[in-house]
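This structure is in structure tokens; I'll ask about it shortly.
Omission of a single protein chain aside, the complex is shown with its protein chains in their original locations.
Order as written gives the chain letters A and B; numbering starts at 1 within each chain.
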Amino acid sequence: MENEKRTIVVPGEKVFNDQRRVDGGYADAAGTFATTMAMVHEDRLVPLKGYYLPKPGDFVVGIVKEETFNGYEIELNSPYDGRLSTRETRERFLVGDVISAKVADVNEIHEPIIAEPRKLGGGEVLDVESVKVPRIIGRNASMVETIKQHTKSELFVGKNGRVYVKGGNTALAIRAILKICKEAHTGGLTDRIVALLEGRE
Amino acid sequence: MILDEVKEAYVRDLLAKGSRADGRQLLQYRKVKVTKGAYPNAEGSALAEIGDTKVAAGVKFDAAIPFPDRPQEGVFMVNSEFPILAHPAFEPGPPNENSIELARVVDRGIRSAEVIDLKSLVLEEGKVLGIFVDLYVLDHSGNLIDCAALAAMAALADAKVPKYDAETKKLLRDQPVGALPIAHKIVTCSFEKIGSKILADGTDEEEIASDGRYTIATADSKTICATQKSGAAGFTRQEIVKMMDIALEKGEELRKLI
Partner (left out) sequence: MAVSEEKQMIVNGKRLDGRGFNDLRPISIKAGVLKRANGSALIEWGRNKVLAGIFGPREVVPRHMTNPKRAIIQARYIMAPFSGQEEHGRSGPNRRSMEISKVAKHVFENVVMTNMFPKTMINVDMEVLQSDGGTRVAAITAASVALADAGIPMKDLVCGVSTGRINGQLVVDLDKTEDNYGESDMPLILSPRTGEVLLHQIDGKLTKEEIAQAMDMSFEASKKIHELQVAALKGRYERVLAETENGNNGGGN
């Protein structure tokens, strides 16, 4: 059901009476409190703001920031840059290259090791908030497939909140993604995105 | 900021096809807005906006000691600050070369056209009126010079001169004697050269891609009073003449906003 109540909370606002370890929440003896702007919906706390912290297994879109003696530093739309070792790849990269890659490992202070790099070229890069990525992808990738179908664009949505768009109606695909981000906390979003893509809006 | 550099290729690709990321024509400005009197504690103030770029300006008057080589002239100074909240690349510390260039180009436009009659600013023997214009960049999305020039000029046009009390040698700020006389409204038009293309009112992304900038300050529809060429690119004589034509025309439009 789309009509269930959605409540917006701010940092410091109580969201649950019990202590829960959840993203965007902080628990102490008095209960669980929001730490970022978030939405409470169906007994879940959904952050509306936040930074990307790399996790092993994440597929991400990075930008080569620096070449080092044994690899590359990869910018990930995150406070932490990734390390890509030259052992991981035979391909040569230049500073400014956009790549898709996988986070292979992360140390205790979030610094990620990057693997499986693949150069992306000729498209556009769009940075959004990483907390919006699940909405852009949609249940079973339904949202991203809808956008691809209508725009004929190639889309790669990195878990780090960086989207790579190539070919097709790039401008329309970007408009759809920005609308998803703006309205991520609302219900009935799929219908409105389809309306936008079909030019009914 | 590395993302900005990635966008350089995108900016150049688009430009090769004759278009810009925000859909503007090459010589088209973003939406320009000027709010006079934005900070009324200052004797004159304004907030200028060009697209997402925002620059605040404040004018303060002080009873000052004249420069020794110009005892019969008031003091006019333009200073600029790049506070760190305006851009991820801005750092705390003394003004850097960009901030100094910005202040000097704005200063030169106003000073060279004799916008303010400095000789009229003598209060008494050894005391003159000092006019201090402070430019504050609040949000840097490109074309800071044009935005700063608008803010500075609007703040001067908004300024009320306080009464001078010869006995205490102090300015009575709550007793303004009138508006500061302004001879011209100076505006600037800045152009970026990217490859062989020239565009007006560059965004921050376009400035990164830019090979060079040319700024033209105009006093009215016929008079150019200052220019500044910046960056490595060279401009042909023809290009310069064309930019001047545009600056004289566009300047009239911007002047109306002050």
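Here, a contact is a pair of C-beta atoms (placed from the backbone, for glycine too) under 8 Å apart; a residue touches a chain by one contact, two chains touch by 3 or more.
Worth saying up front: this structure is predicted, and the values here are computed from it rather than measured.
Enquirer: Relative to the complete complex, which of the depicted chains are touched by the chain excluded from display?
Expert: A, B
Enquirer: From the list B:A16, B:I65, B:L85 or B:I100, which touches the chain that is not on show?
Expert: Answer from the full complex: B:L85 touches the omitted chain.
Enquirer: Which residues does subunit B use to touch the chain missing from this display?
Expert: 39-42, 45, 52, 54, 56, 58-62, 79, 81, 83-88, 91-92, 94, 130, 132, 134, 136, 138-141, 171, 173, 204
Enquirer: So that we can see where the missing chain sits, which residues of subunit A does it touch?
Expert: 2-3, 6, 8, 10-13, 24, 26, 33, 35-37, 39, 47-51, 53, 79-81, 109-110, 129, 131, 182-183, 185-189, 191-192
Everything below uses one rule, namely that only the chains that are shown with their structure count from here on.
Enquirer: Just the number, please: Cα centre separation of subunit A and subunit B in whole Å.
Expert: So the centre of subunit A lies 39 Å away from the centre of subunit B.
Enquirer: Using the touch definition up top, name the residues of subunit B that touch subunit A in the complex.
Expert: Listed in rising order, the residues of subunit B that touch subunit A are 2-3, 5-10.
Enquirer: Under the touch definition given earlier, write down the residues of subunit A that touch subunit B in their complex.
Expert: So the residues of subunit A in touch with subunit B come to 63, 65, 75, 77, 95-96, 98, 124-125, 127.
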